[in-house]
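Of the protein chains in this complex, one is absent; all others appear in place.
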Amino acid sequence: MSPLFMSLLLIVGLAIFSRTMIQKIQLLMALEPTDRANHITERLKNMVVIALGQKRLVRRKKEWSSGIMHAFIFWGFCILIIRSLNLYGEGFVKGFQLPLLGQEFILGYLYASLKDIMEGIVLVMAGYAIFRRVVLKPERLHNTWEAYFVLGMIGVLMISDLLLDGARYNLIMLHNNPEHLHFLNNPQYGSEFFWTPVSVGAASLISGFSADANGLILTTMFWLHIITQLTFLNFLPLGKHFHVITALPNVFLKSLGYPHEKTRLLDLEDESVWEDESLGVNHIHQLNWKQGLDLYTCTECGRCKEVCPAFTTDKPLNLHDFNDTLKAELFDNADNIIKRAKLAATIKEDGDPEQIEAIKAQMLELNSKKTLIGDVISEDTLWACTTCRACEQVCPVTIEHVPRIMAMRQGQSLMAGVYPQELNVALKGLERNGNPWGIGYDKRAEWADGLDVKKMADDSDVEYLLWVGCAGSFDDRSKKVSISLVKILQKANISFAILGTEEKCTGDFARRVGNEMMYQMMAQENIETLNNYKVKKIIAACPHCLNTLKHEYPQMGGNYEVIHHTDFIDQLIKSGKITLTKTLEGVLTYHDPCYLGRYNEIYDQPRSILHSLAKDGLKELDRHGQESFCCGAGGGRMWLEETIGKRINVERSEEIVGQNATTVAVACPFCLTMIEDGMKELNKDEDIKTQDIAELVANNMA
Amino acid sequence: MKILTTAKKVVDVELTLHVENGAIVEDGLQYVINAWDENAVEASVQLKENNGAETTLVSIGGSDNTDMIRKCYAMGIDNGIHIDDPALEKADSFVFARVLQKVYEAGEYDLVITGKQAQDTDNGQTGIILAEILGIPCVSNVVAIDVIDDANIKVSRLGDMGTEIIDVSLPAVITVSDSINEPRLPAMRGIMMAKKKKIQVMDLAGLGTSYDEVSGGSLTSEVIAFMASETRQAGQKFEGDAVEITAKVVDLLANEAKVF
Partner (left out) sequence: MAKVLVVADIKQGVLKGSTTELLSKAKAMGAETAVVAMGNNIESLASGLAAAGSDTQYIADDASLDLFSAGPYAACVVDAANQFGANLIWFGFSESGKATAPRVAAQLGSACATEITDVTLDGDQIEVTRPAIANKVMQKVKINTERLVAVIRAGAFEADEGISGTENVVKLSAPAADLKAVIKELVFDASGEIDLADADVVISVGRGAKDQAGVDLVKDLANDLAAGFGSSRAMVDGGFMAHNKQVGQTGKIVAPTLYMAIGISGAIQHLAGMNGSKTILAVNKDPEAPIFNVADYGIVGDLFEVVPILKEEIKKIRG
């Protein structure tokens, strides 16, 4: 078309883009390090399935239509990138064709067809997107001008290309191709235009115009397309559409294995952390680069808000805003963060102490003037989170919300010493008597009196250690679950023992509220006890214990095979060691615990058990399985009063009541407490029985 | 202002205690800071934070009180003294008061703050006796302390009729109720700093006295035996029709328990 103009556009467009990208990358590199250069194959698989495959959008039953909508826009983009490259080529060389896409190859025709149809689909989807925003107005969406602008640009891109091809068609087919425009024409495959119905349709819209007019349309649409695209490219890093560039890397680099990156084991003996205030995240520059990338990648879809139990019940935890405010704070301080990192790099370990002091003083000056918790994020926001991970489950670009909340809580608990003081009772209880209620440790095994349960201290030569947990040991209601579980294990002749008074709280809630000190103390003591007894296999009655023992203790030298009691019972049933009678009457439903489902992916085993029990099968709750709604006790919230908004457990209980259930099965002592309390508050505790699966099994064993 | 506060190491009252042959079974017991003294320590630290007071903690008796005193350092206490002498295993409130007197006289304190009672003896006498011996004012069961100036404080006391607001001239002894404050969980910073701080450990001789002197020749009282507490037993429980069972119970209250 015009090599000069094309060059100019490309040079300017790409130069500006490069500059922006370099700045953005520099900023990430100035943040804290983290290691993600591992498990490449698994990472690729994630990227293909979640990012390329749009799994979280198209495989989600809820809002499936909007999922498809976005998926096609995205896939369209992927496909149309090739077209764009071709167009750039044509800007330099008339008739430019990318290799393998010329008229000799069937691929060329297939691509032409695919491109054509996708352009039509993308246009329709963009239209649908605008329709949703303007007419349907889903609550989770933010109707910003940016959203409409981008949808508009997508529309322009599609329309301009279609009209471009339309004009081309007209010139070639109606006006005898005066400019000798190139098109695919192969005796074997025929004319290109057989394969491209959409642009042919577009052509008919402008077929009434003269050849000159069509020629003008062609040229105009060409440059309009190029300019819009380069503008679009440069617009991407400026807002939520940065995700177009960063989503694939963000998914590639996400945490593996355990739902998310293990909380970094803090070296509490290290004194330098007090100078840098680097225990937890206290300043925006203490985020690591992956967390920075998370901030860049938020698409502002709002799904996180929608599923968040805190937000749903009017707590001020708006995860979209959380991301947004952190991002704003990051960008506000971008220059200083980069400067600071440069200064940090000049510090040599064996350098002159005075010089180092001077550099550190300069670095201090570059800290953000706003307090991270206080000015940027409010305390109520930070502490409202129950760490349920529903947000992480639905995020299409795998943003990791929970670890950064926990890191900020760490900073508050350990460095600032500012955290809900109600937690002190539970923390002190942990310290003194190894349980959050502060009940004498000597009473930990009283629940097992008269049940003939072995203690490790008497005989540690058993196959399994049954980890009872604090609730199962001290809470009157949960003790019944422990007793049921023992009955089941004894019926199945399982060789097991309990630690009894040697068992201490795993420290789960201490870690969730950021008190690494208390967590590490409990972990160390427990690991020592477990290792002394050479424990290999553990059955855990509580998903929080399960989670900590299985995924977090290895960090401190505790490596055990840990299985949840529902998983174990399922195995017992399947291997015939116990048989169930299908005698449970009424409407049975199941509440998936967050720490069993989302954290440990155990959804089927409890269901398999319940199906064997219930006469009339299992009725699923609306929010079930991966999208189960939290009971409200996680993240340390069990020990805190809910003073804002509606009670989370009441919200969930209402859902259960709405299903007309007569029994709700649970698999976690927190859930048991919260849902039973919820039923009491709704005055439904007579009508609806809340039972742990162990209790249901014990009562229905043949 | 210089404050002297106390921390007694007592058996953890959350544990179940067993009595055998007139003595408490020691096996499995753990020892912790007396809860009321924890309130006293917190009150002292708050006075340090709000009024710039210097705080000294003294722990009398018990062995290996290092962890406990370190925790108090972590809360904010400036100086710590442990009077560690095996003779003190046999002591009554007067002995503790006299030892406290010696510690008090070795320094120049304006205010002594102790818990209102110790969780092991539940006597609640030591602080008051100390004041009597020293001839300085004492207010017990205090729920609020306000500093007026270097020589005067205003305290609120929970009395029988209500809350008494009392002006106290220093030096004085204050014993505190648990309603006065919620003792803080020591911040990590404090715990790390506390690890390096020294604790002054001395026996009675080191304090410049002797058991004879502090016991006044003989103890005023001695525990000669422990017995199990009488536990209440469950009585009669009625379930069923509300009208029926309530009527039955009222009848029993009148004719069996004879309360009406």
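Order of writing sets the labels: A and B. Residues in every chain begin at 1.
Just so it is clear, a residue touches a chain if its C-beta (ideal position, glycine included) is under 8 Å from a C-beta of that chain, and two chains touch if they have at least 3 such contacts.
Every value quoted in this text rests on a predicted model; they were computed, and no experiment measured them.
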Among the chains present in the display, which ones are touched by the chain that isn't there? B
Positions on chain B where the hidden chain makes contact: 11, 13, 16-17, 19, 24, 92-94, 117, 119-125, 128-129, 132-133, 136-141, 154, 157-169, 172, 178-179, 218-230, 232-239, 242-243, 245-247, 249-254, 257, 259-260
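As a working rule, only the chains that are shown with their structure count from here on.
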From the C-alpha centre of chain A to that of chain B, how far is it in Å? 51
Mind listing the chain A positions that touch chain B in their complex? 268, 271, 274, 279, 413-415, 417, 421, 424, 427-428, 432-433, 438-443, 501, 517
Chain B residues touching chain A - in the complex, by the definition given at the top: 12, 14-16, 28, 30, 32, 182, 184-185, 187-189, 191-192
